[in-house]
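Every protein chain except one is present and positioned as in the full complex.
Think of it as A and B in the order they're written, each chain with its own count starting at 1.
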Amino acid sequence: MASASAKAIEQPTVEIATGAYRVVSALIKVQTEGREELQNLTSLIRDFVRSSGVRAGSVTVSSLHTTSGIFVNEWQDALLHDVKAYFATAINKDLYYRHNDPAWSDCDRHNADSHLRSLTLGTSLVLQVADGELVLGEWQSVIMAEFDGPRERSIRIQTMGIGEK
Amino acid sequence: MASASAKAIEQPTVEIATGAYRVVSALIKVQTEGREELQNLTSLIRDFVRSSGVRAGSVTVSSLHTTSGIFVNEWQDALLHDVKAYFATAINKDLYYRHNDPAWSDCDRHNADSHLRSLTLGTSLVLQVADGELVLGEWQSVIMAEFDGPRERSIRIQTMGIGEK
Partner (left out) sequence: MASASAKAIEQPTVEIATGAYRVVSALIKVQTEGREELQNLTSLIRDFVRSSGVRAGSVTVSSLHTTSGIFVNEWQDALLHDVKAYFATAINKDLYYRHNDPAWSDCDRHNADSHLRSLTLGTSLVLQVADGELVLGEWQSVIMAEFDGPRERSIRIQTMGIGEK
């Protein structure tokens, strides 16, 4: 496995946008059905960005919880199965955790694994907006991981940048 | 574990803010006391956002180090214990690492585990600001993980967005 400083293959085209700044936000509530579950947020975010009037800028997607996460990857059934299997193994639900022990904790949800999965995966991410569209690679989806459902979950989406002329 | 495209439970209310843009930054130094330690940054960030005059926008919290991390989760003693136990197991301090071997490395801190914990957890995150307040869910705290203390650590906080009218 080589390690080197990156070189750009060709001179990149630079886009510069200036204009009036705006911030557009929405709180989106989604319902999960299982303890562990993956939901594809891409369409919700893409539609929100289109309706926001932001032409160039960024969008922040934040789960307002401590037992769920947000990530970017491919939305393919076989792979989603592997993602769930990975978390089940990497952070084992059935180990001893103080958070699950009444001697140490007043939480009776037995969800220490859910917290650990959430904090290692991350609860918030920032994507780019260009030409009024969410920027994602061909195979990228924005995915919410539920680690302690079923629950109603609040996802706050905020886009900021230069508005339509 | 089901997997599906997310649907919003109800039509979200969209907030649009426009106005003069500002960027407000501060370098905050904190002292850690142990090799591994968790510190709750929430109050520092919340106070900074309130004093910044940013009404709608985002705040970026960045640790300027390679052996510490920043994450969001619940601030509960039993859970914090589990977080520390998780990192101790997931990235074992006592394995062989080239970074700790004088034959390969000029670093004598024996902190390869600290670097690996830092890079898998992440050193920077972005949160939202609305109505002049840091947006966090009910159980969310912003937490700094020290993985190679005791040290004085520099955390740079930057909020950007639309200022007070």
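In this section, contacts are C-beta pairs under 8 Å (C-beta built on N, C-alpha and C of every residue); 3 or more make two chains touch, one makes a residue touch a chain.
None of these values were measured; they are calculated from a predicted model.
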item: Residue among B:6, B:72 or B:144 touching the omitted chain; value: B:144
item: Identified contact with the non-displayed chain, of B:3, B:73 or B:123; value: B:123
item: Residue ranges of subunit B at the interface with the undisplayed chain; value: 20-31, 33-44, 48, 51-53, 60, 62-66, 77, 80, 84, 90-91, 97-99, 101, 104-105, 107, 112, 115-116, 118-120, 122-126, 144, 152, 154, 156, 158, 160, 163
item: Subunit A residues that touch the omitted chain in the full complex; value: 1-10, 12-21, 56-58, 71-74, 76-79, 81-83, 85-86, 90, 120-122, 125-128, 130, 135-140, 160-162
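Note that only the chains that are shown with their structure count from here on.
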item: Approximate Å spacing (C-alpha centroids) for the pair subunit A, subunit B; value: 16
